[in-house]
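So that we are looking at the same thing, I have put the structure below in structure tokens.
Yeah, one chain of the complex is gone here, protein chain that is, but the others are all in their spots.
The block that comes next holds chain A.
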């Protein structure tokens, strides 16, 4: 690949009026993090677009990273050339030669924001089209559905040539919409909920409940692995691991079997809310999908949600399981979620949990015991780790 830069087009940012610069700055940071491994690449941002100057870094690999960055509508690998028709022609020929194979068609899309350039749009199309047809035998024009769409854009400072437009992840740059806590179980749904929230610009911190010895070290590792996957989007992610064994055992003793699930969820929510408060979050995200399991009926949500007035974001609430799984596969979390380790929800699940719990009843059962000291203790004993993508979580760094 002979490209020397990648041209990035903004998504919704362009409509953000006075906050635009803040958004562009967030996007620049996201892009910087996404391409951290390529130290020579330089980012140039202006109001309308951003350029990643490759400086010898691999364009294909950089493109792969950019595909995951929220806030990018689309991007195109491009070459910058002097506004000299001969030089532009040579670059166009080299570029199309690189992409051409027998039977491929092409067209030229000229654009000219520099109105003093000697050729107008039509002139560009004709001049360059003719030039390429003469020099590449077998090349044919197809203006409707070309295999190669060579875009020649003449701007004030130079001309840019590109031949493909790659769709970005769209959405808003991570961190541009404030912070929220994601309840991350290890299942299929919660990572997807986290991903979709990040897509709307939310900075996500994950909260996970661990109940050793009922849940194993591997279950915890699974959650760290999932967090690591999500961290690929944002560069890093904070993960809070809550010691939950004592509380679960207490619930088991204090609450009738068919209500343990409801109380467990209420206490998890209370603890998560406490963690949120300590870390400056504004909402809680869950992977709930209406009617999927006993805790996700409207009656259950009504009984569980009562413990907090913090907004609870449920990005998956109306989605079907198969659609959720499709996204999980796309973001590479499905394979990890499918690993068979027990998590704290599956170990203590009663044989027949209430699908329509009554709020008064659960309040009544909980009134016999003061959970507050246990909650306080769990919050204080929380293990907080910063998870980075790649190899950040090794037993011993120097082994690798």
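Simple rule for what comes next: a residue touches a chain if its C-beta (ideal position, glycine included) is under 8 Å from a C-beta of that chain, and two chains touch if they have at least 3 such contacts; residues count from 1.
Definition applied: contacts and distances are computed from a predicted model.
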Complex minus one chain; that chain's UniProt name from "Nitrogen fixation protein NifU", "ABC transporter permease", "Peptide/nickel transport system ATP-binding protein" or "Cysteine desulfurase" is "Cysteine desulfurase"
Contacting the left-out chain: of A:47, A:218 or A:330, that is A:218
Hey, which chain A residues sit against the chain that's not shown? 60-61, 101, 216-218, 221, 332, 335, 390-391, 394-396, 398-400
